[in-house]
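Since the structure comes first, as structure tokens, the remarks are kept for the end.
The other protein chains are all here in position, but one chain of the complex has been omitted.
Let's turn to chain A:
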Amino acid sequence: MATVPHSLNDKSVTRSFKEKTGKMLGVNPQDAKFTKTYMFVAFAALLLGGILGLLQGLNRAGFMELSPQHYYQVLTAHGLLLVVVFSGFFCIGYFYAAMSHTLGGLLPKVRKMAWTGFALKIAGFVLAVIPILMNQASVMYTFYPPMAASPVYYIGLALIVVGIWLCCFGAFIQVANWRKQNPGKHVPILSFFATGVFVLLFFGSVPVAIEVLVLVLPWSLGWVDTINVMLSRTLFWAFGHTYVNIWYMTAVSAWYVVIPKLIGGRRWNDTLTRVVVIALVIMNITGGFHHQIIDPGIEEPIKFMHVFMSLAIGFPSLMTAYAMFAVFERTSRRQGGKGLLGWYKKMPWGDVRFLAPMIAMIGFIPAGAGGIAQSTNQLDQVVHNSLWITGHFHLTLGISVALTFFGISYWLIPHVSKRVLTRKMNRFGVVQTILWTVGMIFMSGAMHTVGLFGSPRRTAFTTYFDNATALSWNPYMTLIGLGAILLVIAAVMQVYAAFNLMFFAPKGEEEFPIAEAEVGDVTGYWTERWGLWVALLIIVVAMAYVIPLTDMIVNAPPGSPPFKTW
């Protein structure tokens, strides 16, 4: 293992030099435009998706009539807008800004690739939405065969994947180029996170590309008669699970790198931070099987192995939990705070850039615990496909990921728009953060509870012919509706803030907050061996998937023809 020790001195020299050049050049206007466009799309999607979410919440609460067909159309669009557009565009816009900022601007070639990716994704999204609007694709974003949407829907999804790949390759070229020009140096931490995220994004989307291009598209076009249902579903989740964790990693990057700066501290141990990234990259894809714990056609020993593979992902998250509280404690002690818990008095709670991701982190404690619980076979059997699951991912995505993204937007959007976050807008943001949190607590809490009683997800308003059990769920459904109302108010406020900070806020410079490493924190250069990490990722994926996939192909039943059941 080659380690490159560098003396403190020359580290601080390069640092101040970098800071100066950063100040001199400011944000590269072309890179800023790229990120701004991504943010614009992301928050437009949040607005639309939030309004659709409100319709769902009101319908399930029985406040508003919506025909079942419309409910499922709306739900398909809500899923797609929020998980594919909002989270997906935010993540790429943020990491491209981070690469531009920490690697000295994007290469023209990279910028071109990323814009091409943007165009493909938008085109793909439009193609996917048209059949949804025409009631030809109410198959949800999971599109489990043998429900078959219009082929146009799948072509749209395929274009989105190709667009994402272009952004991945752009990032690889950018980082590789920086490494060539800075031999022996560590990739700056946010770009290290970006590398991990784009590696996962690429490898994680290979299975879904295979699913769509090889299995689903030819079948929906009528070129083949039947499809292997289990194989499609398994390939989907190898992707779907990874995708979710990519946003989680994006949020985590801000927890490790941005939050310490906002509280006036320094980062957690650099090597361990990088180890967390590497661990998440290597172990993530195989988690997909926990979405199939009660499926037929997968043997129990395989399911048991996968419980381990899923729980293993909990380990880096538990490292993160420790790291965060250690940073808080250390920072507050330096500022005169006392005791193990005295840190909370020293935190800038009134700063939305801190408050939002902080609540996101706190929310991850119950969210992560719930995740660990439902990864085990028997507990999953209790909650699978119930509203518990919907509650779970509104906690993980709606709190841990979305609130972190919101917090980032309050500095990133003014940073790339050459505007500032005013005190007034900050206060507005604090109120918005609190409203969103309260709304999510209501909605997600009620979903978790009623899910335990057996109320299913993805189901339009129903009392199941006035069944007593189903009627007893109604009070919780009302809470879901109330939560949805609070949430949509907060969503509209957030979108207003994003657009205001982009186009109307006072001009100025807003900082890109990146905390420094601790003095004397020396990182092992072995953390930069991406070839090895990718090789390990492939080995782990092979261990997890070769046996069950072979079984699903070799012992497959006759396939299924397409059905349109809506």
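To be clear about the criterion, a residue touches a chain if its C-beta (ideal position, glycine included) is under 8 Å from a C-beta of that chain, and two chains touch if they have at least 3 such contacts; residues count from 1.
We take it that contacts and distances are computed from a predicted model.
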Missing subunit (named according to UniProt) among the choices "Cell division protein FtsX", "Acyl carrier protein", "Bacillithiol biosynthesis deacetylase BshB2" or "Cytochrome aa3 subunit 2": "Cytochrome aa3 subunit 2"
Candidate in contact with the missing chain, chosen from A:M230, A:A360, A:V430 or A:L501: A:M230
Given A:Q30, A:T462 or A:T550, the one touching the chain that is not displayed: A:T462
Option from A:I298, A:I413, A:V430 or A:A446 whose C-beta touches the chain left out: A:I298
Touching residues on chain A - with respect to the absent chain: 68-69, 72, 138, 140, 144, 146-147, 229-230, 233, 269, 272, 292-300, 303-304, 307-308, 311-312, 314-315, 318-319, 322, 326, 372, 375-378, 380-382, 384-386, 453-454, 456-462, 464-465, 467-470, 555-561, 563, 565-566
